[in-house]
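There's a structure below that I have some questions on.
With one protein chain withheld, the remaining protein chains of the complex are depicted in position.
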Amino acid sequence: MTDIAADAISAAPAAKAERTTVLSVRQLTWRKFLRNKLAVVGLIILVIMYLSALLAGFIAPYGDRETHGQFARQAPHGLNFFDETGAFHPVPFVYGLKRTLDPKTFQQVTTIVPEQKYPLQLFVKGQPYSILGLIKSDIRLFGVEAPGKLFIFGTDTKGRDVFSRILYGAQVSLTVGLVGVALSLLIGVSMGLITGYFGGWFDNVVQRVIEMTMAFPQIPLWLALAALIPPTWSSAQVYFAISIVLSVLTWGSLARQVRAMVLSLKTSDFVRAAKYSNASTARVMVKHLLPSTMSHVLVIATLTIPSMILGETALSFLGLGIKPPMTSWGLLLNEAQSVQVIIELPWLLIPAIFVVLTIISFNFVGDGMRDAADPFSR
Amino acid sequence: MTGRNMSEPLIEIEGLVTEFRTEGGVVRAVNGIDFSIPKGGTVAVLGESGCGKSVTGQCLLNLVRKPGYIASGSIRYHGGDKPVDITKLKPTSEAMRKLRGPEIAMIFQEPMTSFDPLFTVGEQIIEMLMAHQRFPNRREAREHAIEMLRKVRLPSPEIIVDRYPHQLSGGMRQRVMIALALSCGPKLLIADEPTTALDVTTESQILDLLRQLQGEMDMAMMFITHDLAVASEIADEVVVMYLGYIVERGPVAEVLSAPQHPYTQALLDSIPKLTDSASTRLNAIQGMVPTPDQMPSGCPFHTRCTKFMAGLCDQKLPGLYESSAGHVARCFLADPQFAGAAA
């Protein structure tokens, strides 16, 4: 009798346990990640950034190569809710612009034409664009009716809208790091697994190679490699060449960390248990070692992306990276190289803000992932 | 402990509650425990992992780690001129620091964690002595350190004093940790599973040593362990804990020879003994220890108890009923009134 009653009682907490404890490692990790507020903020920013980069054509009011010759070097002029009389407009508007030549300085001067008000419109017709080459359209998210112009972040020396170019540039800058990291993950993880598991002369050779790449000063090596890219290559080829250059230096440290983990894991009891069940080397590596290193590897990867983005920015800034007509944040900043330009057109530095925001977000996310990577630690 | 007035307490713990803030809410690790440690006596706190025995030890030093905290209760220490309530002191306060070490010392299961690997064991003992201003200069402190190492029966203490922790074997490290803990002559030593990581022959040597030193230095001991046999060998009194509650408390011989609580009885039945005849099965306790966030209602042990009474044990928390002088158990079956009514 007592047994049945005891069962009935232990069933109640057991049922509760059912709901709370049947979580996979992934769910636990995710929960722990969510507890880190900064990491969540970083993740949200990154998601927005990547979405905007993907939908650049739709969100940007102008095409990346669309020039507005007469409005070159235009300072940002924003949206207004109140007109010169102080009256409120529920739909924000921009004033019309007029270019005149200053008779004394012979400089182009832009003046606002208060009579012309162009209200902001959603889904306006603009230049045609395509998203991933799949969706073709000419409807853009927002804009103003011609001949009104909307330059939220101003224009560059050739009269191109900086805001639109930042969005298009993000397509290169945000992804070149990902492609680079993916490459170095592929090389680094497989090298780490093989060298850590087998050791021997191959391990020795690989370690020495890694030491050599690590001993090289980073920027000069990048420059040297980037200089090898033939100038005749197409933008797409250059893009991939740059991501390979970026991964050359990072796979080594990844391989080392994976190797260190494999060295300790390969004598662990669960690997032994698999071996004692006749598991093949390939199975031990793929089923047991690889998943166990994965969380750590992803953290390192996340923390490596920012340095790759900075690397691309640096290379492009120095003119050795992405080449026009493709654009990237580094290339945008390349235009703001001289002090003269910075004084006269300070808004050309706005891409730098996006670089910083991205780097910080990646670091926040990486930190959050590092804390969450081991869901069983408290 | 013949001829000593055992009733004179060194530490009195009353209604101590320790809680931990977790995601799922507040979890009680220690649930209103009362016991006292007499001057010069040894109390073993016995229980499985998660029963709150180690947290109790930390409470005595006011060292409960975040997110844990002492929620209520008092720990009165009678070692000084006048009694102090340790729970009222700030963990980082001067008064607490003066208690920790010179008055109440602690040794752990893994000695390596309490040593700084960068200093010789001698330097660490000297540092401790100088911090508490026991000696005017380091030379005298060093003399005392060697004396302490000799006291814990280490061979050639003059050599060991200049060794680094990693140069010593596990048993030697445990001895050095005891020397370090006892160097300021504490009145209470809290030993948290000090022999669990050691081999049997070393374990028995360390237990012998602790017993001898206790006599020599006139010190009380709180011995935290999961091993009933170890408790039986070292303690005068045992406190059996389960899920943060004291389920049984009393003189060691009585508790282990005539246990009143079903948990203590079951534990005793379940361990294989050297003197066992070739029995085929052990009397195992069914089920597993519930996690603290799934604390059962009523008696904490009722989910695994063979003497479970539906409608009573799962409804009401039994009190501590005294079966003989100083021997209490938290079980309705130990309640004389209940036993009378049932009969």
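By written order: A and B. Residues from 1 in each chain.
Operating definition for what follows: a contact is a pair of C-beta atoms (placed from the backbone, for glycine too) under 8 Å apart; a residue touches a chain by one contact, two chains touch by 3 or more.
The rule we apply is simple: contacts and distances are computed from a predicted model.
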Per UniProt record, name of the chain withheld from view ["Peptide ABC transporter ATP-binding protein", "Membrane protein", "Ferredoxin-like protein FixX" or "Sodium:solute symporter family protein"]: "Peptide ABC transporter ATP-binding protein"
Chain not shown: contacting residue from B:58, B:120 or B:232: B:232
Where the missing chain touches chain B, by residue: 48-49, 169-172, 199-205, 207-208, 211, 226-230, 232-234, 252-253, 256-257, 266-268, 270-276, 278-286, 288-289, 291, 304
On chain A, residues whose C-beta touches the chain left out of the figure: 18, 21-25, 28, 268-270, 272-280, 283, 287-288, 291-292, 375-376
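Everything below uses one rule, namely that only the chains that are shown with their structure count from here on.
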Between chain B and chain A, distance of the C-alpha-averaged centres to the nearest whole Å: 54
